[in-house]
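Some notes on the structure that comes next.
For this depiction, one protein chain was excluded, whereas all remaining protein chains were kept in their positions.
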Amino acid sequence: MKVALFVPCYVDQFYPNAAIATLELLEKLGCEVHYPKNQTCCGQPMANSGYEHLTGACNNLFIGNFSGYDYIVCPSGSCTLHIKEHLHSHQNEAMAADIRKRVFELTEFLVDILRVESLDASFPYKVGLHQSCHGLRGLRISQMTELVAPPFSKPAQLLDMVKGLELVPLNRADDCCGFGGTFCVVEEAVSSKMGKDRVDDHIAHGAQYITSADLSCLMHMEGILRRQGSDVKVIHVAEILNHSIK
Amino acid sequence: MSSTATKDHPQLAAIFNRDEPRVDWHDETLWWVRAKRDIAAHKLPEWELLRETASQIKNNVLSNLSSYLEQFEANAIKNGVTVHWAADAREHNQIIHKLLSDKGINRMVKSKSMLTEECHLNEYLLQQGIDVIDSDLGERIVQLAGEPPSHIVLPCIHKKKEEIGDIFHEHLGSAKGESDPKILTETARQHLREVFLTRRAALTGVNFAIAETGEIVICTNEGNADMGAHLAEIHIASMGMEKIIPQRKHLGVFLRLLTRSATGQPITTYSSHFAKPQDGKEIHIVIVDNGRSIQLGREDFRNSLKCIRCGACMNTCPVYRKSGGHSYHTAVAGPIGSILAPNLDMEKYADLPFASTLCGSCSNVCPVKIDIHDQLYKWRQVIVKAGYTPKAKTLAMKGMAFTLASPALYRAAGKMGRWTFKYAPFAVNNGANPWYKHREMPKAPEQSFGEWYAKRKDQHK
Partner (left out) sequence: MSREKILAAVKANQFSHAELPDLEILSSLTNTNDNLVERYTTVGSAGGSFVYEVADYDAIKAILQKEFKPGVKIISGIRELGDYTFVDDVKHDLSHSFADVELCILASNLGVAENGALWLTEEQMTVRVLPFIAQHLAIVISKNSLIPTMAQAYQKIGQSEYGYGAFISGPSKTADIEQSLVIGAHGPRSLSVFILT
């Protein structure tokens, strides 16, 4: 199985360990993982700011980088969703459509494609699971609390396989953290308040780590935790799932 | 309104956030309403089918609106009701003024109507020397406070009971310092009973208008619409033209959704069906366009006209909960307001589609399944293309697009930018970096993943 690793720009630049964990995890689960080295960004920062019309070159670059693989796997729900919903190309629409079908967020790939049923991982800590909105309501990797439908959660299902890990309950299971791309600077006041309230919910329930399938949310919450001088840390779900599979 | 007219959502939200305990209180109160909605919805296993059915009924309405409007009008006239048509807010206000002045009426009681807020009817009538008293308790409170409603269902949700006590003390003579909701409500009851009994004209909104029968349905918990309408000589109902539903039996879908979505109640206390006027009295219905026919023609945004004004999207919206309704500076606040307002004035409301993280919770609670967060995304594209964004932002975006389209430039920018944060796409900004105000920057790692991967590959060779 030929898998292309899609590492979002900010993960590449700021959170290489999450990408390394994703790569190692996929390899240990038997995937032939390739990292197209000319990748940059999915174009979402422009598109969500209203500049989708500027993402043409970015899209073509993405198509060039990621064509010809069985699957494209990304440790970010938000970037995956952007590709799934907005990757288009005047020159190569057929290839764009093909990529839109093949791109997966990591936890949905592990559960739906690799059908992982056990993991040799251990992480003996209390962990709060933050549902990123794009992974949740866009990719539907977990059930949304607004809907009258049976509950499930792909990241929680995987975390349950990790030895010693205790998932803490939250008062608001899937409220937004307030990152929202450029929202975090344009609407600074509301954004940071949202982040603060999310972090408080995890802390109140004794979480030692906050994890998520999306690093953008974690980066936001980490910024708040560190400003508060908190001991609570953020960690990408891949780093937990890859923890001590040696 | 005047004090908020020149500030945009981020500025008004920042002002709201100066008082953090108050933000917490506002957020918790609305989250509690959302939680009540969840409990009510989960009691109905058929909930999602109900939403889908309501959405489809509204699809049918929007695809046949002109014939439904004509059918409704014909049936209403048959019922002895007078129907008026208003192209815009101005005409709506003029029609109502004329109805009142023809009868020599200079005082009117009004129940909740977001349309009259949209049309600024009260201000208009006041200028014509006509006194209007809002009879919904929440609306009366904000009216006495000289403010617009901050929420379409809970108009004074931003006010604390102590503040309401002060307003009632000043205007209605309640005891100083009295803030017990029971006593304040009783004070309003006595005051408004007198109003109901002395007004010759009553204005109401319309929740649903049934094409098949020509009747209108009005939902309240307080009974204020009925008290006003039944005691007055003339009942004027202001109706946005999208309020049409085809048949009476469709109420069996919408009335099951409306209050469960709004407040978690299974139904309002009163769901009143007005078909014919009482003997010797009059009912006038004013059907209002005010930009709705334009919105109907915008393929990406026409579904916003499905809205039944339940307010669920506001209660669930973290941005609404933490910024307050007034920060939206429009009659209908929150996510739904942010997709409706740009249709009326794209420049004035250019900030609103950006007052969202696109988290999508609004679309999930919407009882008629409006794709609210997708429309917010689409409005952003429209607003940018129409040129209503700051030039600096456009320049920054162009720079970013250029950088991200080139792997070499991206790698170079990353090397320099990792430390300065300058090129991190989420932090594009001008002047001081707002991220840093409440948040630390991510720690810059020794190397990017790309750099690590290249070295690893070399080692494996």
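Letters A and B mark the chains in the order given here, with residues in each chain numbered from 1 onward.
Just so we're on the same page, a contact is a pair of C-beta atoms (placed from the backbone, for glycine too) under 8 Å apart; a residue touches a chain by one contact, two chains touch by 3 or more.
Keep in mind the model is a prediction, meaning the values are calculated, not measured.
In terms of the touch definition stated at the top, the absent chain reaches B within the entire complex.
In the complete complex, the hidden chain is touched by one of B:41, B:108, B:121 or B:164, namely B:164.
Of B:77, B:126, B:175 or B:197, it is B:197 that touches the chain left out of the display.
Of the listed residues B:29, B:82, B:106 or B:447, the one in contact with the hidden chain in the full complex is B:29.
Looking at B:69, B:331, B:352 or B:382, the residue that reaches the missing chain in the full complex is B:69. By the touch definition given at the top, subunit B reaches the unshown chain through residues 29, 32-33, 45-46, 49-50, 52-53, 56-57, 59-60, 62-66, 69-70, 79, 85-87, 91, 135-138, 141, 154-157, 159-161, 164, 181-182, 184-186, 188-189, 192-193, 196-197, 221-224, 226-227, 230-231, 241, 246, 248-253, 255-256, 263, 265-278, 287, 289, 293-294, 296-297, 299, 302.
Criterion: only the chains that are shown with their structure count from here on.
Averaged Cα coordinates give subunit A a centre that lies 32 Å from the centre of subunit B.
Against subunit A, the residues of subunit B that register as touching in their complex are 9-10, 13-14, 16-17, 20, 23-24, 27, 31, 38, 41-42, 44-45, 47-48, 316, 318-319, 322-323, 353-361, 363-365, 377, 380-381, 383-385, 389, 393-394, 397-398, 400-407, 410, 414, 417-418, 424-429, 433-435, 437-445, 447-454. Of all residues in subunit A, only 7, 9-17, 19-20, 23, 35, 37-41, 43-55, 57-58, 60-61, 133-134, 136-138, 144-149, 172, 174-176, 178-197, 216, 219-220, 222-224, 226-227 touch subunit B in the complex they form.
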